[in-house]
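Please read through the structure below; I'll follow up with questions.
A single protein chain has been omitted; all remaining protein chains appear in their positions.
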């Protein structure tokens, strides 16, 4: 007999009855608020062309690095799951996953997936070897229906606005198609210039920074091998992205280092990196300088700046060579902010009209560096618990370690940061539940009034994201 | 209608009814113990001359960097609050604060301030835009009365002893005035030699290390440009401070680094730094050497040594240039202790008659470095959760991460470390509540007997501070 799958209405709330009752009430008032998703990685083609998603494996397994990294860690080859292996039987791949579903006990993937199974697909039994085919068939059949087309899900999920992320080299034709389609869903882009900023950038096809500069020139008509032309190309593309709805930029550097070189120094450095004749230190310094350049442009064009540092990308050389980027082999590294951000902050830190949102994969910086910085500098805000820390315990640590110094109002609400479209409501729901529980704890300990917690619950679930991202 | 302001008798206790009941009982037995404040930054002039404090803004807003840093982070200029701007209308400044009081939700400042409002001033409504003038008027009027003079508050607050912090260059005339006044309040000093130890020291008036050495010579009659004279001057001033009640020294270096140079090396290094011809490494090494020299003197004169490392002072260059030190722009940095302290510990670590109290702004060192060090070396003790971590969650993390390795008896009770005089009872009350809750949790989980917790509550609230600081 398969075990029943039921999402408990009190899931993720603290166990103490007093706290739980408060949490339940706080959550009740925010659970149906529209979803504001200011940072993520959904594919604009979905919303532009509204085609069906395919089968269960292609939708839920192959693209989800949270899922296949865990299976890989326990000895399942990525090929067996269908990565870079179109010949695999998707039903067989799904079975490998279903049999190993206990591996996800205690992980947020389990919580998100159970929501997708129960709420999105209405499945009433737990995923296991026994129910593997039932799942595969139910999900695959549902995906063929109109109700599971991207736009229908977007509306059903009550998404008010969602941001995707594109390279400056992207022509945003899918975003243009959405806009010209007449569909009312608000899908915006965000400016992610790493491919034309990071001298060490390599994409899955072996392309890299220099090829990207050539494409950048071609796209913009600027001479992107000259420093002024390169900066002008950024300004031009930022304006175009903004015209296509972007309100933010995003920067995924290895570190948070910034620099503030003279024009002559910056120009000389650019000559080296653009010529492909540079050291690792040159590359790091160039990335550092470009954060400050981007901040300068943000002061002009109003785009909110997001800094997402600290991932050692593609740590597994063999997996990268065989499968490319984003295959679950990015590993967080110790990250320093206090020295790293000083050059940018010395120049722009006191600007009220600049907004820089800091993220981290190094939780030891929450209380030590990030909350003190954001609790002082007018331009700084803290992004939510990110990636490996986008989880119940991760969110609780984020709140416990940042609130006392930075308060709630130097944070920016929730980011789902995902390409797993169906899990978006689950992720926002999880964040709303955890925040409600955190606030309920403060109320129960008489550290916050109940009416304040109610205001905060709305702010954390909805208002702060809209305000911080100018949505 | 303004909302009522009421301090709940169970505030800050854990929500679980069993744990809360135990916490309430533990706290009940210690809440009225006298306040021992062995480390802080109150102004001895208050107690020497007992003059009224002025208005609400001048007392509670302008000097409190916890408060104005948060307002600054949300776009309020420091000038608008009255910093370096005597022309500001204090009532208008107070209103800026009152309107933004929600920014402090979830912060310890909110807890301390509500105590001050409700307990010290007897205000019964919450601070908000609506009650801003009521607050300003009520507080300002109260401050004009005898009951709110510094000595009256000292007595009302049941302060058994309070330590201030002075530079070796301070003549301690205000402390002398207190002693000769006949008033019985015990206000002592502490020896804080950074201005004459740190080659990089700069004060708000542009003065620095070399000018301070000249003043040090003049004050002591020693030749403070010679290494023996410089050390003799320290010894002389330490003796004078001790005669004025000091039982401790305090050292706020950027790092915890110590050194144990030969006399010849130390002398050569001193020549460089005192001549103003030194590198950053020289300055760091000199500070390191001086910690060891101070430890040597402590072995002789019995002064307890406090090491407060890890703040990047004056991180915001523009705020420092305009407003000077201590303006909420000090940011913690990663701090290392194991290598850093070894030279000092190799020389004095096994001395039972030396007492060195370690503080940190880097919580990642609690369980990893500080508790293991303090749980082994006879000379080491751990100071309480400090500054950004002087908060409910900060204190809970301190206990949770140090107790299992260092125990309770290698810690030293609570420090309020504040210049916000009216908040001192609130801060000690908060610490007593959090410690009672922590102990109650251990009792409820049968990790500690109730009678042991009762002893510990007394120790943490009172006995340990007296013993560790020889008060």
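We call the chains A and B, going by the order they appear; numbering starts again at 1 in every chain.
FYI, contacts are C-beta pairs under 8 Å (C-beta built on N, C-alpha and C of every residue); 3 or more make two chains touch, one makes a residue touch a chain.
Here the structure is a predicted model, which means the values were calculated and not measured.
Engineer: Among B:11, B:235 or B:376, exactly one should touch the missing chain; which is it?
Structural biologist: B:376
Engineer: Any idea which of A:22, A:70 or A:420 touches the chain not displayed?
Structural biologist: Candidates A:22, A:70 or A:420; residue touching the omitted chain: A:70.
Engineer: Of the listed residues B:7, B:239 or B:367, which contacts the missing chain in the full complex?
Structural biologist: Final answer for the missing-chain contact: B:367.
Engineer: Which listed residue (B:244, B:269, B:344 or B:444) would be found touching the missing chain in the intact complex?
Structural biologist: Final answer for the missing-chain contact: B:444.
Engineer: Counting contacts across the full complex, list the positions on chain B that touch the omitted chain.
Structural biologist: Spelled out for chain B, the touching residues are 14, 16, 18-19, 336, 338-339, 342, 345-346, 349-350, 352, 364, 367-369, 371-378, 380, 400-401, 403-410, 441-442, 444-449, 451-452, 455-456.
Engineer: Go through chain A and note every residue touching the omitted chain.
Structural biologist: Touch set of chain A with respect to the missing chain: 3, 7-8, 10-17, 69-70, 72-75, 102-108, 111, 126, 312, 315-319, 328-334, 361-364, 388-389, 391-394.
Here is the rule we go by: only the chains that are shown with their structure count from here on.
Engineer: Rounded to a whole Å, what is the gap between the Cα centroids of chain A and chain B?
Structural biologist: Chain centres of chain A and chain B, defined by C-alpha means, are spaced 40 Å apart.
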